[in-house]
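With one protein chain removed, the remaining protein chains of the complex are shown where they sit.
And then subunit A:
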Amino acid sequence: MIDIQNLSKVFRSGGTTHVALQKVNLKIDKGEFVSFVGPSGCGKSTLLNMIAGLIQPSEGSLLYEGEPVAGINQKVGYMTQKDTLLPWRTTEANISVPLEIRKISNAEKKEKVMRYIDMVNLRGFENHYPMQLSGGMRKRAALARTLIYDPDTILMDEPFGALDAQLKLVMQDELLRIWRETQKTIIFVTHDLGEAINLSDRVVVFGAKPGRIRMIKKIDLPRSRDVFKVRFHPHYGEIYEELWDVLEQDVGKGEVV
């Protein structure tokens, strides 16, 4: 579904060049949940931006369903770390943006928006503006807005990074439920190794300077997982340790993990 071969990205500014990603090889299957972890500056967000088509590779190829990604990739939905709800629109109006773009009729739009508002548990907050919502609610609204136009793949760049630990688990739980229901492909960038293990089929560990893949680890914890309890699974500790050993080599090389 997504096929990345020998992909490199070099940023040049003035006389200096910065290798953001070097010879990345990765295949992601349809319906898979894959997480990218690694220190800041390891190129994981850069790779996400390339899959979204926001930036172009310097070398190598990036195929999405067999087609090279040239320009904005409209088959994906993208949830960034910063929430990108339109501040002048209510929750309901924000979630309906993709439908407006697709010129869906008003009746259908209303019905669908309400269904997704229910899906992300935002009933009662339809007429609130983003400023009036909590961080977690804004994330839910952004998620509903991403899901509503039914992209095959959802890219998430540290979507829960700014939330407190408990809320993070709640959001992970909801994300897994929605993933099961919708069977999307999800690529999830995070700083948080525990979060990556909780959620993913595979975890891709990135190293910094230059950004590259250090390890791809299949997480063979049983589905469906309970994010509140999965860390007590007998294999969890092993998996965490194995990944941490790899991740640790780069800690301090970038900024912070």
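For the reader, a short list of remarks on this structure follows.
The rule is simple: contacts are C-beta pairs under 8 Å (C-beta built on N, C-alpha and C of every residue); 3 or more make two chains touch, one makes a residue touch a chain; residues count from 1.
The rule we apply is simple: contacts and distances are computed from a predicted model.
The subunit not displayed here is recorded in UniProt as "ABC transporter permease", chosen from "Ferritin-like domain-containing protein", "ABC transporter permease", "4-amino-4-deoxy-L-arabinose transferase" or "Tetratricopeptide repeat protein".
Touch with the chain that is not drawn comes from one residue among A:Thr80, A:Asn121 or A:Thr182, which is A:Thr80.
Against the chain not displayed here, subunit A makes contact via residues 52-54, 72-74, 76-78, 80, 82, 84, 86-89, 97-98, 100-102, 129-132, 149.
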